[in-house]
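Here is the structure we will look at, set down as structure tokens.
A single protein chain has been removed from this complex, and every other one stays in its place.
Our next item is chain A:
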Amino acid sequence: MADTARSAPSPPPRTAEISTLSFALIISVPVLIFLLVVVAYPLAYAFYLSFHEIRFFGGYSATWNGLANYSKVFSDQSFWSSLGRTLRFTVETVILTLAVGLGLALILKHLPAKWRWLRALIILPWAVSPYGAGIFFTYLGRGQTGIGTAVAGWFGSDHTVNLISARFVVEYLAVGAAWNMAPLVAFFLLANMLTTPARLYDLAKIDQMSRLETFWHVTLPPLRFTLFVFSCITTVLAMKTFDYIFTATQGGPGGASAVLTYTLYKISFVNLDLGYGAAMSFFLLAVILGATGLLYLLWGRKEERQ
């Protein structure tokens, strides 16, 4: 390391080499300080809020109330039902996103050369903001303006067909979320598929594998790690999502799509119960981390070992 200081006559001085640690530190410390601020500050502040009762009426006041906010979460019926909706929405979104992504990738892979430009169209939904996707799916599903009523109209019916019903609104929203996310999954899967040697497909033919067997034993195995990564990404995004549901249904009809993020928004920004909202947001964070951790334990570890 200190070779620049060695005996004369020396060759043209090389750039002084620094150690791995200091190089890593120089590059990453400014960013890490920034991240520390942006991660630690909100966390610490929310942590502080969660032990207080915040009041705005009659002047701002924060009163220490210990674990009261946390224990209130456990007995809050709306917390449990929102959590249920979040889990239902997340599981459905992840499964649909991966399935649609895989389907699109298979279609794109089989496109003949002169149809390749279609790839550029299929990716478009991914570029739409969750906010925009919410607007699209609210008009598409609503009884007054939606596709359901239009289709019923073709068959001479004048019924209103509402796809955003209290019963199936979560499923409908999951379809919209999958519409938004699946193209990205499809493109990463496609990139993976194109690296699978064609030789393997020839071998599968020699072995007289059926189409399903070929898919299962040749096409799928190299994709499994990508599928795992995207199941994690989609899980986190689905649990975090707020703007999409806010523009699509505003938690409705009648609270049927009030997922945890939406309930949190109402508690904190409509009811201005900041302490309680902060306490509940830690439950959401725990659920997100728990779900990704569980995915890793059940699936990711297995994929990494191979």
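Heads up, the rule we're going with is that contacts are C-beta pairs under 8 Å (C-beta built on N, C-alpha and C of every residue); 3 or more make two chains touch, one makes a residue touch a chain; residues count from 1.
Note that in this section contacts and distances are computed from a predicted model.
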From "Copper chaperone PCu(A)C", "Carbohydrate ABC transporter permease", "Imidazole glycerol phosphate synthase subunit HisF" or "Iron dicitrate transport regulator FecR", the hidden chain's UniProt protein name: "Carbohydrate ABC transporter permease"
Residue among A:Val73, A:Leu220 or A:Val236 touching the omitted chain: A:Val236
Touching residues on chain A - with respect to the absent chain: 14-18, 20-21, 23-25, 27-28, 30-32, 34-36, 38-39, 41-43, 45-46, 49, 100, 103-104, 107, 110-111, 115, 118-133, 135-137, 139-140, 144-147, 149-150, 152-153, 158, 176, 179, 183, 187-188, 190-192, 194-195, 225-226, 229-230, 236, 239-240, 242-243, 247, 261, 264-265, 268-269, 274, 277-278, 281-282, 284-285, 288-289, 292
